[in-house]
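All protein chains but one are shown at their positions in the complex.
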Amino acid sequence: MNGRLRLLIALLAAVLGAALLWVFLPLLATRPESALAKAALAARPLTGVGNPVTAVLLDYRAYDTLLELAVLLAALLGIWSLGPPTPAYQRAGAALRAMIAWVVPLLVLAGGYLLWAGGQVPGGAFQGGALLGAAGVVLRLGGDPHAGLPAEPWQRLLASLGVGAFVIVGLVLLGLGRDFLDYPSAWAKWLILVIESAATLAIGATLAAAYVGGRPPGGTR
Amino acid sequence: MTLLLFDLVLIATLLTLAVAALNSAEPRRAVMLFIAFGLWLALIWARLRAPDVALAEAAIGAGLGGALMLAAARRAARRREDDEAQR
Partner (left out) sequence: MIPLQALYGSAGVVLFVLGLWSFLVHAPLLRKLIAINIMGSGVFHLLIAIAERGTEPPDPVPHALVLTGIVVAVSATALALVFSRRLEDAGGPPEDEC
């Protein structure tokens, strides 16, 4: 790419940035009070969870999170359809193996804690799932080719668990005469916890499988 | 006033890390700087009272995203060394 084109692109990007700031800064000064935030914080007792972000993610905007888990599943299916994974790393030395033996259980424990704590304080399914995924990454770096994941059929089950739990809860509620994912207030906390637990496992398995980066061995075409 | 100075330092470091990550041609260096950028971003979000998002960015964005990219950068660097050996 020649110098003049680069200069032109830099200039256009700067103009775009100036235009965005020109829109953003006056808008910020005249912005009305956020009604959505007030409503979200006021309705929180109905959801049974104390953390407003968890309430938004799994109650008010549950469709959003359901479809996000579907995106995660679709990305994993895309990765699996592109062929076998990269070769595993060589087996780690004794010192690293000893550290992994400590770190992986701690990561799993911390993931479970974040899942449970996410109802009241910062944390939740995504952070807990990320720690489970990180445990998988550590295991793969230590030489385990499957990143601690089970055999191929179980991986499929784990990866679809999040979407599955969401849809099953939604359908059961539909069968009981409520709207899809419209939790009754008395059960809301426990339904959210069930969905979050399934989502944590699914996110952890999906992220670890994405790090492996290919279809697990044993799959049939 | 001290708080504003603190904010300015946070933002200046963030932008410096972003520019450094975007301008390094060596893949491993770029990814390392990107991870540092993600962690710094998580710090700023904690300061903006978004601890949930800060946790997620540190664990998912910087941690797992960085791990994924580091594996790719390692391959890219090795291929580059092979190319230079062939020349």
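Per-chain residue numbering starts at 1, and chain names A and B are given in the order in which the chains are listed.
Definition applied: contacts are C-beta pairs under 8 Å (C-beta built on N, C-alpha and C of every residue); 3 or more make two chains touch, one makes a residue touch a chain.
Model, not experiment: these values are computed from the prediction.
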item	value
Per the touch definition above, residue among A:Ile100, A:Leu149, A:Val169 or A:Leu207 touching the missing chain	A:Leu207
Contacting the left-out chain in the complete assembly, out of A:Ala14, A:Ala151 or A:Ile168	A:Ala14
Footprint left on chain A by the chain that the document does not show	1, 6, 9-10, 13-14, 16-17, 20-21, 24-25, 28-29, 34, 36-37, 40-41, 52-53, 55-57, 61, 64-65, 68, 71-72, 75-76, 78-79, 82-83, 86, 124, 126, 203, 206-207, 210-211, 213-214
Chain B residues that touch the omitted chain in the full complex	4, 7-8, 11, 14-15, 18-19, 21-23, 25, 27, 30-31, 34, 37-38, 41, 44-45, 48-50, 52-53, 56-57, 60-61, 64-65, 68-69, 71-73, 75-76, 79, 83
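Basically, only the chains that are shown with their structure count from here on.
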item	value
Chain A-chain B separation of Cα centroids, rounded to whole Å	20
Chain B - residues contacting chain A, complex	51-53, 55-56, 59-60, 63-64, 67-68, 71, 75
Footprint of chain B on chain A - complex, ascending	51, 53-54, 86, 114, 122-124, 126-127, 130-131, 133-134, 137, 207, 210-211, 213
